[in-house]
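Just one protein chain is left out here, and the rest sit where they should.
Up next, chain A:
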Amino acid sequence: MVHWTAEEKQLITGLWSKVNVEECGAEALARLLIVYPWTQRFFDKFGNLSSPTAIIGNPKVRAHGKKVLTSFGDAVKNLENLKATFSKLSELHCEKLHVDPENFRLLGDILIIVLAAHFTKDFTPACQATWQKLVGVVAHALAYKYH
């Protein structure tokens, strides 16, 4: 069980309330596919991923990015219960999607950079540390049901 201090919870919920989930999600997924191109292996059906411009403008990337970050929002609402919250998603990523959990860590780090660019000075070291912890435990929860 992960322990969250009151300060950490405030840093998480406070920042999350200002996040545009659609924009941030789209940007995070696009950057994942651009910065770590091997991650494109999971998205054969997404159409044109041939250049950064194509990826950023790709409507399937945008839609999927929004979906992923919306799901991340469930983590924010269930900080005390992440393994249960992501149990089914974990099984899905293992059994159907066959995604190496390392990719969750990569996406988590990308999300941190997107948040940093968006919130700049408000993304203090304490904020970063808390959010790195969050993306780490979400990645762990998503990998938990792997077998």
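The rule is short, and it goes like this: a contact is a pair of C-beta atoms (placed from the backbone, for glycine too) under 8 Å apart; a residue touches a chain by one contact, two chains touch by 3 or more; residues count from 1.
Criterion: contacts and distances are computed from a predicted model.
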item	value
Absent chain [UniProt protein name; select from "tRNA (guanine(10)-N(2))-methyltransferase TRMT11", "HBA protein", "AP complex subunit sigma" or "ADP-ribosylation factor-like protein 15"]	"HBA protein"
Contact partner of the left-out chain, one of A:2, A:21 or A:56	A:56
Residues belonging to chain A that touch the chain removed from view	30-31, 34-35, 52, 55-56, 109, 112-114, 116-118, 120-121, 123, 125-126, 128-129, 132
